[in-house]
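Supplied in structure tokens, the structure appears directly below.
With one protein chain withheld, the remaining protein chains of the complex are depicted in position.
Chain naming follows the written order as A and B, and within any one chain the residues start at number 1.
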Amino acid sequence: MNGGAVDIIKKDPKEGGHGFAGVARHSEGRADIQKPAHCFDIKDLDLYYGDFHALKDVRMEMEKGRITALIGPSGCGKSTLLKTLNRMNDLIEGCRITGDVELFGENIYGNIDVNMLRKRVGMVFQKPNPFPLSIYDNIAFGPRTHGVKSRYDLDEIIETSLRDTAIWDEVKDRLKKPALDLSGGQQQRLCIARALAVSPEVILLDEPTSALDPVSTGKIEELLINLSGKYSIIIVTHNMQQAARISDMTAFFLLGEMIEYSSTEAMFARPEDKRTEDYITGRFG
Amino acid sequence: MMRSRYDEQLSILNNELIEMGAMIEDAIGNAVRALEERDMAVANEVISSDYAIDEKEREIESLCLKLILIEQPVASDLRQVSAALKMITDMERVGDHAADISELCVYLADSEPITNWANMREMADTATGMLTGAIDAYVKRDPQIAQAVIGRDDKVDDLFDAVRNDLIRLIREDADNGAQAIDLLQIAKYLERIGDHAVNIAEWVIFSITGIHKDTRVL
Partner (left out) sequence: MIHKHRFSSSHTTETQSVLSPRQRLFNDGGSLAFHGHKLSEKGLAIVTWTSAIVTIAVLAYIIIFIFLKGVPYIKPSLFSYTYNSDNVSLMPALISTVMMTTLSLVIAVPLGVFAAVFLTEYAKRGNRAVALIRMTMETLSGIPSIVYGLFGMLFFVTFLGWGFSVLAGTFTLSIMILPLIMRSAEEAIIAVPDTYREGSFGLGAGRLRTVFRIVLPSAATGILAGVILAVGRIVGETAALIYTAGTVAQVPDSVYESARTLSVHMYALSSEGLHIGEGYATAVILLILVILINACSAWIARRVGTGFGRNA
């Protein structure tokens, strides 16, 4: 399309290198680029709820240590895809899946322990959902589930998780107080801390800020940017500005199909598909 | 169609740009006519119209910034708005040059013309045509028209050289021609600059369509 063009915005190697057309566009001739690892490799994924074909032949590779945003109008399948990644869809009756989803090369729909998968792939939900327990017990729930018993270890995990989510200073003096006494934004950061406490490799977030005020939203966004690198983050969001602000890669879904998947900057600067353009410029409908 | 207010604002932006384009086209046309016909009234009109062009620039600038502030445009919308912001700077400069030419008319008013106007007029016509083409390309969102505008800049440059050589010859023939020749050379230079601005505008038009400015991926 533009031979010899130089990308002056995104110079870092995340833009290129792996075989995806939308991303590798400007990577020709760069010998130093290393092939980034994928946290998820989705191959020919089809998902049905009963007779409803909710995801249609989705293929995408999600990059390790980066933030991938899934956008699209309601009912486009983005949340469904997210729930496929830690098999939360298993809980829904009549849900049927064909195709492969690989987590670091391992097929998660093969012969694996689902609970272990969910330990490796943590999830944060739309509405903050701390358990009606103390702050301490909320975060300790995951580690205890996976066999951490010593008080010393738990204390350390809890402090680390709360520090990583930048909420330690706000709650360190009331760890034994009910988590439900926290504000909505604090609750959501607590939920992220709770997910981090089991040392996952990937964190899935399903519209994590849609129930929060702008200040709390800002804090969560900053937190996610800080967490990326250490964790692979996949976020579903209705807020396109949010996707543009925090994500490295963006995928646009419509009616169960993945329409376009490329670097976030490319997506918001020059979407290739008319439907993507209509959606991100707000002319969808 | 959703976002009807937003689309309305974008089409207002379009119309304003077309209007500003028409204003500068008029200004150049009038400036050249004033020069040829030694018409001080027209020259003064051009000089005072520059104020209106500056006003228009500020108006469009404010509209663009408000659009960015309120609507946070992305993708092609963002390119359209940012290209408009860049284009009006060049358009305003063209208006300034038209005024500059008209000011020089005042110096030339009393002297007998020493040159034939053929080359000068052709330069003026070509530069005005390029400007019209650039605006046209923006309105039609047609990168080919814009590319053609860029191609025509060489012709203006050639004509400038011809005018310059002509003036050098005139000075050599009679040193008294010197004063007028220098004024005329300035006018030719302004016309040549107008051609350059038309090229700039055409380049931003291409950017607004493709996101590429002078072979560089900007957005």
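Here is the rule we use: a residue touches a chain if its C-beta (ideal position, glycine included) is under 8 Å from a C-beta of that chain, and two chains touch if they have at least 3 such contacts.
Since this is a predicted model, take the numbers as computed values, not measurements.
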Shown chains that the omitted chain touches within the full complex: A
Of A:175, A:198 or A:223, the one touching the omitted chain in the full complex: A:198
Touching the absent chain when the full complex is considered, from A:69, A:123, A:167 or A:227: A:123
Subunit A, residues in touch with the chain not shown (by the definition above): 86, 88, 91, 93, 115-119, 122-123, 125, 127, 129-134, 141-142, 145-146, 178, 180, 191, 194-195, 198
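Here is the rule we go by: only the chains that are shown with their structure count from here on.
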Interface residues, subunit B side, partner subunit A - complex: 1-3, 6-7, 72-79, 210-212, 215-219
Residues of subunit A that touch subunit B when the two form their complex: 2, 4-9, 26, 240-241, 244, 268-271, 277, 280-285
